[in-house]
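A protein chain is absent from this complex, but the other protein chains hold their places.
Think of it as A, B and C in the order they're written, each chain with its own count starting at 1.
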Amino acid sequence: MSELTAARVYEAYDALMSGDLAKAEQYWDPAVRFLTPGHHPYAGWHEGLEAFVAFINKVHEVSGGTFAMDPVTVLVNDVDGYSVDVNRTYATRGHASSDSTSPFDRLEIEGLHLLKWENGRVVEGRGAIFGDGTTAFNMWWSPVNPDGTRTVV
Amino acid sequence: MSELTAARVYEAYDALMSGDLAKAEQYWDPAVRFLTPGHHPYAGWHEGLEAFVAFINKVHEVSGGTFAMDPVTVLVNDVDGYSVDVNRTYATRGHASSDSTSPFDRLEIEGLHLLKWENGRVVEGRGAIFGDGTTAFNMWWSPVNPDGTRTVV
Amino acid sequence: MSELTAARVYEAYDALMSGDLAKAEQYWDPAVRFLTPGHHPYAGWHEGLEAFVAFINKVHEVSGGTFAMDPVTVLVNDVDGYSVDVNRTYATRGHASSDSTSPFDRLEIEGLHLLKWENGRVVEGRGAIFGDGTTAFNMWWSPVNPDGTRTVV
Partner (left out) sequence: MSELTAARVYEAYDALMSGDLAKAEQYWDPAVRFLTPGHHPYAGWHEGLEAFVAFINKVHEVSGGTFAMDPVTVLVNDVDGYSVDVNRTYATRGHASSDSTSPFDRLEIEGLHLLKWENGRVVEGRGAIFGDGTTAFNMWWSPVNPDGTRTVV
């Protein structure tokens, strides 16, 4: 079994984003569950790798491909089997004007994922956001636009 | 055209709840729009009587028929064409234990609807909630259960 | 005892804003309590006319005098002893740039007050806000600035 290192954490995300499920399963347990923070339409536990990947695809769909994560740092505890990746995240809703600053359109947050590893693969992950970013996240993910009209996702 | 009175406001809700669309259209303009407060999956403007009725049906579906509104008072301004109905609202999520007190399961709020009337029919409505009820409403409507698991509606 | 009319509701607010307590007490019971919506530092029941006036003064202080309410309509129910005044409210935090659009600096909401009248005076009032305005209100009233620094009020 591979040692848990920062490099392996980055590899896990690369595999997840590759769209190659067989590759992803080298790092993510098929039964992995992921807790998205907040109380918006996609908050809560996503159960299983397939549901987690569907959520990630939804992020890209509703952001019109603008979703971007800039890595800040990665921490590991190989004894307990945990990793944390800290990131700055940016996205604009796909239907919104690219220069909108409304929190219903534009997301600018800094947060992290805590991943639990067993037998070389992630079995559980949870996200959390610094500052008042969870409120921003709830607004961005909601169906509500700045003028109160709805864009259901 | 009928005068705007408290009695007429009660009749409008009775017609809306009757499930008889022809009857509802005597009080609600087919193009009526309704603004549900908050930033949860059903927040924002519901456009048209059909969408508004679909939202009301959703309320009854997700509450397993427990949704209840106790009227407190009705106010009208016939000159400006506005009514306000104040209500206490109770509901428990259909999948939840009937004695759960978690805000993700149980809703107990007091709020109101401001309706704009034109030519004897409602053309626009907006809801608002007293106290910290909008936060409670956001939690209740969210897919999140008390343990963080999801029940998508 | 005076009849409850829209004109009397406007007079009550004029008396309240006059700074003349004796005048205010002609319309507001000394034991009046007022429920400010949300969960921010000034949310909850303000007990007594003195505490309510102190809250209003705080609004003007933290907004650097920019707080403004544009009346939309007033409704009354003289039988039950209720009035509702609907308003559009604008304010910018006193320490903020006047052109800031951050919800931590700039407040633009539409809401209302429901007042309960007894013996010609208001004995209880409660505010409520349309759309996602309660979240905006929570952010505006918080000590948090757009960059996360604090300005305690």
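General remarks:
Keep this in mind: a residue touches a chain if its C-beta (ideal position, glycine included) is under 8 Å from a C-beta of that chain, and two chains touch if they have at least 3 such contacts.
From a predicted model like this one, the values you see are computed outputs, not experimental measurements.
The missing chain, though absent from the display, is touched by one residue of A:Ala43, A:Ala91 or A:Val122; that residue is A:Ala43. Summarising the interface, subunit C meets the missing chain with residues 35, 39-47, 138-139, 142-145, 148-150, 152. Mapped onto subunit A, the footprint of the missing chain covers residues 6, 35, 37-39, 43-44, 73-77, 80, 82-84, 86, 111-112, 114, 126-135.
Although one chain is not drawn, its touching partners on subunit B can still be listed: residues 101-103, 131-132, 135, 138-139, 142, 144, 148.
The rule we apply is simple: only the chains that are shown with their structure count from here on.
Computed from the mean C-alpha positions, the centre of subunit A lies at a distance of 39 Å from the centre of subunit C. Centroids of subunit B and subunit C (each the mean of its C-alpha atoms) stand 24 Å apart. For the pair subunit A and subunit B, the distance between mean C-alpha positions equals 33 Å.
For subunit A, the set of residues that touch two or more other chains comprises 138-139, 142, 144, 148.
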